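The structure's right below; bear with me while I get my questions together.
With one protein chain withheld, the remaining protein chains of the complex are depicted in position.
Each chain gets a letter, A and B, in the order it is written, and its residues are counted from 1.
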Amino acid sequence: MMIMRWQLAYPETAVPLVGSIFGEDGMLLPEIYNSLGAMHGTIMIFLGIVPLAVGAFGNYFVPLQIGAPDMAFPKLNAASYWSYFVGGVVMMSSFFTAEGAARSGWTSYPPLADIEVGQTIWLIGMIFLITSSLLGSINIITTIIQLRAPGLTWMRMPFFVWAQFVTSFLLVLAFPPLEAAAVLQLMDRVVGTSFFLPSGLVVSGELLDVSGGGSPLLWQHLFWFLAHPEVYVLILPAMGIVAEVIANNTRKPLWGYNSLVFAAVFLGFMSFIVWAHHMFLTGMGTAMSAFFQTTTMIISIPSVIILSALFISLWGASIRFNTPMLFALAFLPMFGIGGLTGLPLGFAASDIYLHDTYYVIGHFHYVVAPGTIFGLFAGIYYWYPKITGRKMSELLGKLHFWPSLIFMNGIFMPMFIQGLAGVSRRLWDGGLEYAHASGVLHWNEFMSISAWLLGLAQLPFIFNVFYSLKRGEKVKNNPWDATTLEWSAPSPPLPHVNFEKIPEVHRVAYEYSLPGRKRDFTPQTEPKKG
Amino acid sequence: MEIPYTVEERPDTGLFNAKLGIWLFLASEVMLFGGLFSAYIFLRFGAPVGAFHEWGLELNIPLATFNTLILISSSVTMIMSWASLKLNEFKKYKLYMGLTLLCALGFLIIKYIEYTSKFDHHIYPSTNTFYAIYFALTGLHGLHIIGGMIVLYYFWIPGSKMWNSKPEQFTNRIEIAGLYWHFVDLVWIFLFPILYLL
Partner (left out) sequence: MSSDHDIIDIQRHIKVYMTIFAALAVLTIITVAASYLDLSTGEAILLALTIASVKGSLVAGYFMHLISEKALITWILMLTAGFFFVLMFIPMASFIDQAQLG
């Protein structure tokens, strides 16, 4: 990404330090730029966020938060991990092949993806990664349904567990059509079928020698059927983490727990019927456009409910501004911006202008970058003591947080300006050749510098993770004075069994500041008197 | 500490873990084949009117009908192998499981004959979109048969030792494997008319 940002800020100049890899005076070739773009999206989503948010946080903390000794299927867990590992190796190996990595966008649209280089490995990698998610999500759903500790009813579960539950349903039911589509695209590439290749396709001046009769739109439908629920997979675990951290650091129960749960479930359900809002410009008729526009507007409601409940939870709170809370608090307005900027994209009329511009890039990055990633940082700082038995440094945490927040906005806010001016996405020179872009291209340098500084701002974090392993403040079970079940296990939890004894649950998840009590928190395991 | 509800059922759901797990897996498989069926519909709409029907006339209906009956039989022998375990008749279990594997093998052999006959007539997945989706659907289905056979073979010979030490868990495993196997049969029940008869 840093390399791409150099190209955008200073096009037609050599990339420093690593430029020699890219041939021809160290300048980034368009093909390489496109590869970096396609792989950036793929890696961030399928090798980064999903494995971290669902694979790592989900598999580690769901059993702990429901009082279970382990996941329901430990061997399946291992299979899911190794499938991810193989998929990751396959994906990354594509950079070292003679033809290079995939360069048809993470969306892999045919006809380009059917004939462009690097795609076969990408497809094989995706099949492994999708399988990994499927196995993992089956495990999470079964664990939540079957292994809740005695007394942990559905409405006593922490919101994080609900979020993982809905996320896993999205993964189980939405991923397979993409797996099917990936197989079909592989067949197009390897066996010469024309699932996605229309008749009469001309490539480099020559008629392509295939049977034709296929449809690029078929790919788009199958792809987005997954990829829309996928974005909720990306956000829900982070929302879950933010909810946990906010409840804990406001010292009061979350406002609107029932609404949060209902909204998350409704969101999951709706996410299956909005996908073609990514396809408004494919020649859909008005009936279909109206249908998808309507469902898209409806799906914004549960998101707003969740965000509002989290905001309202701050009212009247005794807020502790530790590092996890800073990230959780920042999540709220950042996700708010991301969500609001989605609205013009959800309306077909305005989307016609904004589709495939930088506006879209700004929108989704706000949701996943200062949105999800901040949520994941909050989770790391919050749960690090549980995993390692030591706290991370608060000073380094703040050194990480403040520049990150500032520079995230520095990168992504100007993208809306560029997008509104009509600058298209995936342009290797950032729009240099287009007259309509000339007024806004100067933002590229600003965004690139913000990106490099954002990169630097991660150094305190990386150092903190390793430093605190040895030198962090040692803690016992419950350093944050929290109520949920993971804090009644030792830090770190006991191997294979998590808890010394399976907990018994007597209360809802966030009994903070109960009137008439000495402590400002009451763990879920504490029995009610009388 | 054992993982609870591996064998005994959880009271409020009435399920043991693996049963829920396999049904979730089968739900994902419904969506997997669903993706391919959706592709079939889309491609059929996109082809000239009547093209799919006409291209499909090359397929061998009698052979495929026989194959359908073989697969249905394998479903029956599969459930009989589970029922035998419930009746404590291990030898019968071995017999029925062996028959299931035999039927599965028969299915694959016939499929092999079908495929090679197509190739001999220069009909390949690349020939037109009908054959593209035909080979994709039946190919994926065939892969599922092979995968199932591997698991069933394991339960037939190496893994059947578990009957001596943990009979109830073993019986549950056969039930779970059976659910997968019946699903594969179920997919074929739809594939057969759609591809061969319409």
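The rule is short, and it goes like this: contacts are C-beta pairs under 8 Å (C-beta built on N, C-alpha and C of every residue); 3 or more make two chains touch, one makes a residue touch a chain.
This one's a predicted model, so the numbers in the text were calculated from it and none came from an experiment.
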Visible chains in contact with the missing one: A, B
Of B:V7, B:I79 or B:L105, the residue in touch with the unshown chain: B:I79
Residue among A:A9, A:A276, A:I306 or A:A328 that touches the chain left out of view: A:A276
Absent chain, residues of chain A that touch it: 145, 169, 173-174, 177, 217-218, 221, 225, 272-273, 276, 279, 283-288
Footprint left on chain B by the chain that the document does not show: 13-15, 19-20, 23-24, 27, 30-31, 34-35, 37-38, 41-42, 45-46, 50, 53, 61, 65, 68-69, 72-73, 75-76, 78-80, 83, 86-88, 167, 178-179, 182-183, 185-186, 189-190, 192-194, 197-198
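Going forward, only the chains that are shown with their structure count from here on.
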Whole-Å gap separating chain A and chain B, where each centre is the average of the chain's CA atoms: 35
Touching residues on chain B, where the partner in the complex is chain A: 1-5, 10, 13, 15, 17-18, 20-21, 24-25, 27-29, 31-36, 38-39, 42-43, 46-47, 124-129, 132-133, 135-136, 140
Interfacial residue positions of chain A with respect to chain B in the complex: 68-70, 72-74, 76, 134, 137-139, 141-142, 145-147, 172-181, 183-184, 187, 191-195, 210-211, 213-215, 217-218, 221-222, 225, 496-497, 502
